[in-house]
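A single protein chain has been omitted; all remaining protein chains appear in their positions.
Per-chain residue numbering starts at 1, and chain names A and B are given in the order in which the chains are listed.
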Amino acid sequence: MFKLEARNVNLYYGEKHALKNISIGIDPNTVTAFIGPSGCGKSTFLRCFNRMNDLIDNVKITGDILIDGKNVYKSKIDVDEHRKKIGMVFQKPNPFPKSIYENVIYGLRINGINNKQVLDETVERSLKQAALWEEVKDDLKKSALSLSGGQQQRLCIARAMAVEPSVILMDEPASALDPISTSKIEDLIYELKSKYTIVIVTHNMQQAARISDKTAFFYLGELIEYNQTATMFTNPDKEQTQNYITGRFG
Amino acid sequence: MTHLEEELHKLRGEMIEMANLVTSQIEKSLTALVGEDVDLAREVIFNEKRVNAFELSVDKDCENILALLNPFASDMRFVFATLKINTNFERIGDNAEGIAKYLLQSGKRFDEELLADCRFHEMADTVKDMLRAVTKAYEDNDAKLARTVFKQDMILDEINKASTDNIVLYINKRPENIYQALYLLTVIRKLERVGDHITNIAEEIIFHLEAKVLKHIKKIAKEDE
Partner (left out) sequence: MSNSQLNRLKDLAFKIFAIFCTSVGLIVLVVLLYVVISQGLSRIDWDFITNLPSRSAERSGIYTALFGMIWVLVLTILISFPVGVCAGIYLQEYGKKGFLTNFIEINISNLAGVPSIIYGILGLELFGRLLHLGNSILAGSLTLSLLILPLIIVSTREAVKAVPKSLREASYGLGATKWQTIWNVVLPSSFGGIMTGLILAISRAIGETAPLIVVGALVYVPFVPSSPMDEFTVLPSQIFNWVTRPQAGFVTNAAAAIIILLTFTFMMNGIAVIIRNRFNKKTKF
């Protein structure tokens, strides 16, 4: 069964038809990359899976989005509960203006978990998974805003993983970072694959080629091609895909 | 290990496996030839399929690494070198099959005198040494070891050059074995070509390790490099 699935999804921002009939199935424990030129709808589509588009006024969605077989929009699910099972990392690192410790356990606190031992263990585990533990373990009470950009983004990843979601959605997580931080994050994603299902939106094709198993190419709101990454970058099916990948447009 | 490191490691392992297979193909084909072991020869011919499969797989893996993982500097040279070494090993494999086929064609044991006259055993042993050396050099990233095959290849050239005369002399001695002699001449040519492939492999190994291009330089000069 697919971990994430979309069937005939259409999305409208008011009058604008932003996503046109998208259908896709994502397997568990894989890294899938969404690529495409700016404004093609890849971030919008990503945000459908954890219903972050609900926060925007004037958005209408038709079609089905399923996670583990359950319909996310139609069935009576609690949006907040649903979001807890899906972690999200954003383009610009957005740690809360609190300490590193408080940032990581935010998700636990809002679930009412206050046992110090559990919290301490979670902080250590999450920061280790995000490859940040060694750098911050000596002073977890330091403000998160005093970290560098790359460290802040890894902190956001740790924060997302602290609640142990099974899916992690990443919206251009490295685009605001320098190349070394970017490559650290890419290595991290590659390692996380064994435990999580990851979908990453990126405008950097080489990044998609480096870390993903399958790639989906979006253009003007449509899903043009969805294929194994190796095939996508050596011999894509559609000419449009080939033109985008070779830099002929976009 | 990063994704790139993992893939390079896998590629290296695959190449070493193929090298070992091809080395054993040559060893078996030569043993079969000298000992008139038809079963062994058939085995070599059968295994040629595996060699070809390896070639396709290594090609595909190199292609993927180059397309997806952006290797630079020595990593990039490694992939390019492996790509070419792949082709050379596959040709060596073809030659091993060819030698095995000749045994099946000739049908009987090669005359010991013929083999001695042409210094065949020396040639066979040299080729086996060179193969082992170059495989180990690839495995251990040993440029010095790779260089040793250039001198050894000169022995092969020597034997090959002399082989025409030696075969003619032998045919005059033993005209009843003329077919065998002609077959052996072809086998010697094949072994000489195997030697060339091995030196190509050595050049690629040195290119990977030192970024030095040794192609098309005279052999004496190579030894001094």
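We adopt the following convention: a contact is a pair of C-beta atoms (placed from the backbone, for glycine too) under 8 Å apart; a residue touches a chain by one contact, two chains touch by 3 or more.
As the structure is a prediction and not an experimental result, all values here were calculated from the model.
Undergrad: Which of the chains on display does the removed chain touch in the whole complex?
TA: A
Undergrad: Among A:K60, A:K74 or A:R109, choose the residue that contacts the chain missing from this document, as touch is defined above.
TA: Only one listed residue reaches the unshown chain, and that is A:R109.
Undergrad: Just name the one of A:K20, A:K84, A:R125 or A:H203 that touches the chain not displayed here.
TA: Within the whole complex, the residue contacting the unshown chain is A:K84.
Undergrad: Thinking of the whole complex, not just what is shown, which of A:G69, A:P97 or A:G247 touches the missing chain?
TA: Considering all chains, including the one not shown, the answer is A:P97.
Undergrad: Going by the contact rule already stated, which one of A:A18, A:I35, A:M52 or A:L132 would touch the omitted chain in the full complex?
TA: A:M52
Undergrad: Name every residue on subunit A in touch with the hidden partner chain.
TA: 50, 52, 55, 57, 80-84, 87-88, 90, 92, 94-98, 106-107, 109-111, 143, 145, 156, 159-160, 163
What we mean here is this: only the chains that are shown with their structure count from here on.
Undergrad: Please give the residue numbers of subunit A that touch subunit B in the complex, ascending.
TA: 186-187, 190, 206, 209-211, 229-230, 233-234
Undergrad: What residues of subunit B sit close enough to touch subunit A in their complex?
TA: So the residues of subunit B touching subunit A come out as 2-4, 63-64, 67-70.
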